[in-house]
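Some chains omitted; the rest stay in position.
Per-chain numbering from 1; labels A and B assigned in written order.
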Amino acid sequence: MKTSEIAELVGGELHGDGQVEILSCASADAADAGQIAFVEKSDTTPESKASCLLVPVDTPVNDSQTVIKTTRPKLAFARVAAKLHPPKPRPAEIHPSAVIAPSATIGSKVFVGAFVCVGENSTIGDGAHLRAGAKVGDNVTVGEGSVLHVNVFVDDDCTIGARVILHSGVVIGADGFGYVREESGGYIKFPQIGTVVIEDDVEIGANTCIDRGALGVTRIGEGTKIDNLVQVGHNVDIGRRCVIAAQTGISGSVTIEDDCVIGGQVGFGDHVRVQSGAVIGSQAGVLPGKIVRPGVWWGTPIQPLEDFKRQNAHVKGIERLKSEVRELKKRLDDTISELKS
Amino acid sequence: MKTSEIAELVGGELHGDGQVEILSCASADAADAGQIAFVEKSDTTPESKASCLLVPVDTPVNDSQTVIKTTRPKLAFARVAAKLHPPKPRPAEIHPSAVIAPSATIGSKVFVGAFVCVGENSTIGDGAHLRAGAKVGDNVTVGEGSVLHVNVFVDDDCTIGARVILHSGVVIGADGFGYVREESGGYIKFPQIGTVVIEDDVEIGANTCIDRGALGVTRIGEGTKIDNLVQVGHNVDIGRRCVIAAQTGISGSVTIEDDCVIGGQVGFGDHVRVQSGAVIGSQAGVLPGKIVRPGVWWGTPIQPLEDFKRQNAHVKGIERLKSEVRELKKRLDDTISELKS
């Protein structure tokens, strides 16, 4: 792409040469000729060997640099990267080792790698990629343009939307964790016969598990992004455009409404409801049944960030409080003994 | 099943029509004709479109409903579900792509999916299912009726009991995490040459890892249920009928006795012993070597739940305590200056 085309793509203001050919993206410090980079904030002329820099509108620049000024350089950079580094193309072919049920429907321009399985009555949408070892059970739908990376598994009756990315080792639709204790002390399985619905434009990180509903549906809403090694229990309902960082665990029947941001290693007890727009810090713990209102939350059990900070300061202050009490006691002792003398 | 048969199966008291044909299970609010649902507690006549409801014995019902009264409706429901929704049947066949060692023994009515491997001298019990991509090393025993879901791996010399369910991505028998520091500062592997024994009726969730013993055995006792993404270290010994929720991590040589309940994201230091019947809350942390007595435990480091709650209340009260101390100080100052005047 020429720098002038990039300026147009991102709606930015070009300073310098519009004819420079940009081949790839890099970070500002590692970039070289032919590359584009971005700077989020700079009081001085940014230094970089990049052939073009995306910079904030108020950045001082000099004549020797080719820069594009834009209100949000990082966003602009991501958009340029999407053009310069599109997802890896793979040929429209079905590897001869793949095992595809006769009743399955494979769309056009689908890539099916080695050792892939597609079960009975499943449908793979146009342009989808099923990489080597990916496996799809029976009655599964995979939407257009979705990518199932290596060794992904989507079990029976689950639905994957369009342009979904499932990273390696993801397991969709394993049984949820539900048992009923018997008189004998042993456990009998509560039925785990529901399904999973992953809506369009969701991305799910490596080795993350999304369990099927016990009786209903586990749903991941449109445009939500989930990191690696996350646990999503049965009947969880996650809204649209949520972001959930690595190793967070979400117990059964939790609802997370639209536009929430959840840190890493957060734990949710069952039947929690997180209201739209809430932000929960990493390693927080949310007790079962809790309703989490919009705002920023922290700690175990979670509290508003400001309360959490104040409480932490108080805890750190106990030592001083202790010596204040000791001092008071001494003064009171002295006063009383003076009075008595 | 007819409603009269269901009443007999669960030992409940049928009110209404005993000839209604029930085809499947559902939740009370989503159920429709032909379905059975359950209600755990209701002061009024429960509303549901289900053709039959399992309800507690004291539930008010009306003549138009077919209900079965039983002391534990949820347990009854699970038992009905086990009949109406048995595990997916799979044909007794070995997929031609499977790679089975000549010295392996495959029982009768075994299902072996595509891309399965079974190693030398391994034995697969009657009625077991090895789904696509499941792999079993050398000298492994898989008991009767066990199900290894997609991409499960059981490494050499491990033993899987009867009716065990291993969900997708489970890894049984990887090396434990043990090293000895050398004079050079580097680490040399402590031998990880033990095995894993999974007893009958165990269920293990997706992507959970059970490491082999360093020198001895890692054991999961009969009827124990383990959720997704759990880590079980080398030489851990877990008793019978334990329940362990997602993302909990159990360090080497921990013993968990029978009938314990462990929440999600709990961390155990090594050589902990959890005594029979203990309950440990989610996100708790148990220091190495700790003996956890029966009772309910919470927090990091764990303490009895009551202590934990009281301490939490105290922490929340520091702010007030602080102002009380300030007030005391002022009054003492005033008293002293009055005395001096």
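Quick notes on this structure:
Note that contacts are C-beta pairs under 8 Å (C-beta built on N, C-alpha and C of every residue); 3 or more make two chains touch, one makes a residue touch a chain.
Everything quoted here is computed from the prediction, not taken from an experiment.
All protein chains share one sequence; of the complete assembly in this entry, 2 are displayed, while the total copy number is 3.
Going forward, only the chains that are shown with their structure count from here on.
Centre-to-centre spacing of chain A and chain B amounts to 26 Å, using the average Cα coordinate of each chain. Against chain B, the residues of chain A that register as touching in their complex are 97, 99, 115, 117, 133, 135, 151, 153, 155-156, 169, 171, 174-175, 177, 179-182, 185-191, 193, 207, 209, 211, 215-216, 229, 231, 233, 247, 249, 251, 265, 267, 269, 285, 300, 310-311, 314-315, 317-318, 321, 324-325, 328, 331-332, 335, 338-339.
In the complex of the two chains, the chain B residues touching chain A come out as 24-27, 30, 72, 74-75, 77-79, 81-82, 85, 88, 95, 97, 113-115, 132-133, 149-151, 165, 167-169, 201, 203, 205-207, 223, 225, 227-229, 241, 243, 245-247, 259, 264-265, 282-283, 315-316, 318-319, 321-322, 325, 328-329, 332, 335-336, 339.
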